[in-house]
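Before I ask anything, here is the structure I am working with.
Note that this complex is displayed minus one protein chain, with the remaining chains in position.
Going by the order they are written in, the chains are A, B and C; count residues from 1 in each one.
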Amino acid sequence: MTLRIGVAGYGYWGPNLVRNFAATPGIDVVGVADLREAAREKVKATYPAIATFEDPSELMKLPDVDAVVIATPVATHHQLAALALDHGKHVLVEKPIARTSAEAEDLVARAKKADRVLMVDHTFLFTGAVQSIAKIARSGDLGRICYFDSMRVNLGLFQPDVNCLWDLAPHDLSIIDYLVDDEIVDLEVSGYCHVDPKRPDMVFLTLHLANNAVAHFNMSWMSPVKVRRFTIGGTSKMLIWDDLDQDQKIKIYDHGIDFQPEDQRSAIIPEYRIGDIYSPRVSRTEALAGVAGHFAGVIAGKETSKMDGEKGLKVVRILELADERLKTSLASLEKQRKAQTGGV
Amino acid sequence: MTLRIGVAGYGYWGPNLVRNFAATPGIDVVGVADLREAAREKVKATYPAIATFEDPSELMKLPDVDAVVIATPVATHHQLAALALDHGKHVLVEKPIARTSAEAEDLVARAKKADRVLMVDHTFLFTGAVQSIAKIARSGDLGRICYFDSMRVNLGLFQPDVNCLWDLAPHDLSIIDYLVDDEIVDLEVSGYCHVDPKRPDMVFLTLHLANNAVAHFNMSWMSPVKVRRFTIGGTSKMLIWDDLDQDQKIKIYDHGIDFQPEDQRSAIIPEYRIGDIYSPRVSRTEALAGVAGHFAGVIAGKETSKMDGEKGLKVVRILELADERLKTSLASLEKQRKAQTGGV
Amino acid sequence: MTLRIGVAGYGYWGPNLVRNFAATPGIDVVGVADLREAAREKVKATYPAIATFEDPSELMKLPDVDAVVIATPVATHHQLAALALDHGKHVLVEKPIARTSAEAEDLVARAKKADRVLMVDHTFLFTGAVQSIAKIARSGDLGRICYFDSMRVNLGLFQPDVNCLWDLAPHDLSIIDYLVDDEIVDLEVSGYCHVDPKRPDMVFLTLHLANNAVAHFNMSWMSPVKVRRFTIGGTSKMLIWDDLDQDQKIKIYDHGIDFQPEDQRSAIIPEYRIGDIYSPRVSRTEALAGVAGHFAGVIAGKETSKMDGEKGLKVVRILELADERLKTSLASLEKQRKAQTGGV
Partner (left out) sequence: MTLRIGVAGYGYWGPNLVRNFAATPGIDVVGVADLREAAREKVKATYPAIATFEDPSELMKLPDVDAVVIATPVATHHQLAALALDHGKHVLVEKPIARTSAEAEDLVARAKKADRVLMVDHTFLFTGAVQSIAKIARSGDLGRICYFDSMRVNLGLFQPDVNCLWDLAPHDLSIIDYLVDDEIVDLEVSGYCHVDPKRPDMVFLTLHLANNAVAHFNMSWMSPVKVRRFTIGGTSKMLIWDDLDQDQKIKIYDHGIDFQPEDQRSAIIPEYRIGDIYSPRVSRTEALAGVAGHFAGVIAGKETSKMDGEKGLKVVRILELADERLKTSLASLEKQRKAQTGGV
C-alpha cells in the first residue's frame, strides 16, 4: 500500500524532502503547502502531478493524506504538527521539534493519544558517517566513551527565528543521544553576540552525562573557515569524524586511556597507547533518503523509531535550559560591563 | 659588559635555556644548580666551563652572578625568585611566575623595591608566528578584534604539580594579553577529570574582555591528535594560526563582520566578504634566543619589557580565578551525580 | 535573436550541455539526438518541449537549427561535425575534436569554407581556476614561465574508445596552450598498460616548448586517490593549482628563480626567495555556462573564439604524435622483455 505524504513548507529544506520522498518506492507526495506563490510555482514546474496549497492547514484536512512533513519556521511547528496529529496524520517535523519543551511535550501527548507516529528529522543520524560511528561505538571497540568534543563553526547565515545554539546544537545533541542515550546531569554554557545583541552567534556548551562522560561543543557563525570536527574519546580507542574530509571522514586512533587502579591515584600515570590509524569507508548515500524510508518503515510497523517525539523533546529540553542559562550569563555580563568593575 | 647568568633547574626546559643564553653574545652562563646529581653531570659533560651547584640558593649568593633564570617546579618559583631578588639579582622565571597571585604580587613588590628586572618567560611571544600576528593586529588590518578561539589539545604528559589549565592556558593568556592588553570582565570555565579525580585534564575556558571581545580556549591532554589552532576574528579580517602547519602557519582571511547601524538591528544581516587568503612568511628563528636577548636588553636599559612581573601576575590572577571556579563546578557536579537527581 | 541549438549525444556529458545551454538567455535547445531509446526518454521526461531523434544526421538537416553540439563518442566526431558544417550549422565538438589530425584538419577546412564557427569544448578554460591563473600569468606576476608540472591521476573508468592519454591529456594541453600559446619543439612519452595490453592506463608525457619551457604530465587511471595538481614555475613566482582543495584552489608562492648572468654560470647559485603565499578567491561559477555563453558570443560576432578548430587541431596533433611514440615504445619494450636481454 502506498503512503501518501503532504509537505508543509517549500523553502530551503522542503525541496530536498519532496525530492527524496518522491523517489522512495511506496511513497507518493500528493500535496505541498507554502504561503509564498513563488514557492508553489516552483513545485508545479518540477512536479506537475503534485497539488499545491497556500494554507498548510488544508493539507492536514485532506482525506487522502496519510502523513505530513513539516518544514516551516520553528515558531509554527507546534501548531501545524498538533493540527496534523489531531486529524489523524502521522507527522515528521524538522529539527528542532518545537520552540519549547512544553510545546514538545504537548506534541508527544497528542501523538500518543491519536496513536500516530511522531518523528523529528534528525537527518544526521542517517548519514553514512554517523551510521559507521554508531556501529563502531556499539561494537565496544572504543571502550567506555569518556568524552565528546565537537567543533561546528562556519560563516553562518543569520536566520530569522533562531540563534546559533538552536541552529547548530540539535545536530550534535541528537548524535550523542543516538550514540549513548544517556541523561544529562548538568550543563554549562557561555557565548557571545557579535552582530545582534539579542542573538548569540558564538556559543560554547559543556554537558555532563550521567555515565561520567563530558561533551563540549564549540558552535559559531563567525568562523572564517567551515569546521565540522567531532572527536570521541574512549578508554580503548579514540575517533575523529571530520565531515569535510573527502578521503577519510572517520579516523579511529588506536590510542586509549588506561586508568590505574583507584588506590594508586596518587602516582597516576596514564598509559597512552600510540598505535595505528584505521579509516573505514563511509557510505555516500543521501541521508534524507534514509529518513524517508525510515519514516515509512515506522508507520508500517516494520521499524522502531530512531528519532521519535521523545527524542526530539529531550533535545529541546537541553536547548531550552542552555538558552536560559546563556541569557542569564549574557545579562549578568552586560551588568558587569556597565558597572565597570574593572578586571578580575 | 658581559651579563653573567646563573640557571636554577636543569630538567626539561633548563638545557634549552642554557644553550640559548650561552649562544647569545654578551651573555655568559657561569653556574647551573640542580638537586639531582645526574643533571649536574650532564651540565659538566656538555659545558665543562660552567660551575654546578646542588643548592640553588648558593647560586643566588654568588657575587659574580648578575641575573638568575629559574626553571624549577612551579612550587619553588616564589621562594627562589624572592631570594634572588633580595640578593640583588635580576630574575627570569619560567611560566607561570608563581602558584598564587599573592606570591606573584610579592615578587613584583620585591623587584620594585630592589630595583631589579623581574621577567616571566612567556616564550611564545618571541615565536615568529606571534611576532607576525602582533604586527598584523597592530597594523589595524584585522579591524577591531571581536574574538579569540584557541584549540590547544594533545595526548599530554601528566605533570607532577599542575593540571591541564595551569599547563596550557598560560600560553594563550600571555599571547592574548600581548595582542590586546585588555582587562578581563568575567570568565566561565568547565572541565573534566578523566584520569586523576583531583586534576582536570580537559578544560574549557571563556574570557570576556573589557573591550567587547570574547576568548574561548579548548585545552586537553586527552586528544588523539595534537592541535594548535588559534583563530582571531576581526571586524575587517580574520586570522588562523595553525602552529603545526609547516607551509602556512598563518592565514589571513579577507572575511570580516560588517555591522549594520544600531537602529537597524531588528533586521540584521551581517555582510560577510568572502575574499582572498594571504599567508605571510613566518620566521623560523628559535623563540628562546629572542627571550635571552630581550632579557639582556631590558637589564641593559635598551628595551622595554614585554613580559614583566606585572604581566606574569595578570596571567596568574586569571589562572587562579579559573581554577577556583573549576573546582567549585567539579565539586557541585560530583554532588549532583551522587544525589542522582536524574537528567535536566 | 534566439540561437537554436541541437545536441547530438545524451550520455555522460550531454545532460550537462543541455542543462547549461537551456539555462543561457538567448539560446533555445530545440532537439536532442541519441541512438538509445532510454536516453531519448530521459530527455522527454526532463524537457518535454525538446524534440528527440534517433539518427543524429536528422538533427543536422533541421532548418530551424542554427548550431549543433556534438557529444558522441570520439570516433563519430568527424563524420557528424562534417555533416553539420556542410549543412551550414555552427559546431561545438567535445574534446578531443577528432581521432586524427587529418580528421581535425578536414573539419577546420570545412568550417572555413562554410564560414561557420567551429569550436572545441575545452571546458576547463572556463573554470574559475583557469580564468584566475590566466589573469595572473598574463599580468606578468609570475615572470617568464619556465615549467608546467601536472599530476592528473585517479581510479579511472575505462572508456570504450580512448586510452588514458586521450582521456586526460586534452585538459592540460588546452590549458597550457591557453596560458602560453607556444609551439612544441619535441616531446617524450612513456607509459604502461596494466589492464588492457592495447590501452595504456598510466602515461608520462614531457613537452618541450619553443620558448625554453618544459611541461610534464603524470596521467593515470590507476591511483588510489584522485590528484589534480598543476604547478607553474616562473622566474618571479610559482603557482600551484590544487583543484580538489576547497579552501585554497590556487596558491601563489613568492618564490622565483633568479638567474645569474651567463658568464658566471660556472659558479651558479640560484637565488631562491622564500616568501609569502597568496591565495586568490576563485569563482565557483559552472564552467559549462561560460562555454555556452562564449559559443553564442562567437557566433554573434561579439567575442573572439578562445577554443576554435585550430586550437582543437593543435591538441590532436600532440596527442597523435605522443600516442604513436608511446605505441613504439611499448612495442619495443615488449620485444625486449621477450628477448629476455636481462637488466641494463
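The rule is short, and it goes like this: a contact is a pair of C-beta atoms (placed from the backbone, for glycine too) under 8 Å apart; a residue touches a chain by one contact, two chains touch by 3 or more.
Note that the structure is a prediction, hence the values are computed from the model and not measured.
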Query raised in the report: So which of C:A23, C:A102 or C:V195 would be touching the chain we can't see?
Result: C:V195
**Report entry** Selected from C:D149, C:E286 or C:E310 as touching the chain missing from the view
**Finding:** C:D149
Query raised in the report: Per the definition of touch given earlier, which of C:I184, C:I250, C:L288 or C:M307 contacts the omitted chain?
Result: C:I184
Report summary line: Listed in rising order, the subunit A residues that touch the chain left out are 247-248, 251, 254, 274-281
Query - Absent-chain interface as seen on subunit C, which is shown - result: 146-147, 149, 151, 153, 155, 158, 183-188, 190-192, 194-199, 202, 204, 206, 208, 210, 212, 214, 216, 218, 220, 222-225, 231, 233, 238-240, 253, 255, 257, 259, 265, 268-270, 272, 274, 314, 317-318, 321, 329, 332-333, 336-337, 341-344
Query raised in the report: If you put the missing chain back, which residues of subunit B would it touch?
Result: 225, 244, 246-247
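Note that in this section only the chains that are shown with their structure count from here on.
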Report task. Could you find the chain whose CA centre sits the greatest distance from that of subunit C? Result -> B
Report summary line: Here the gap between subunit B and subunit C, centre to centre from mean Cα coordinates and rounded to Å, is 54
Requested in this report: Any chance you could list the residues of subunit A touching two or more other chains?
Outcome: 225
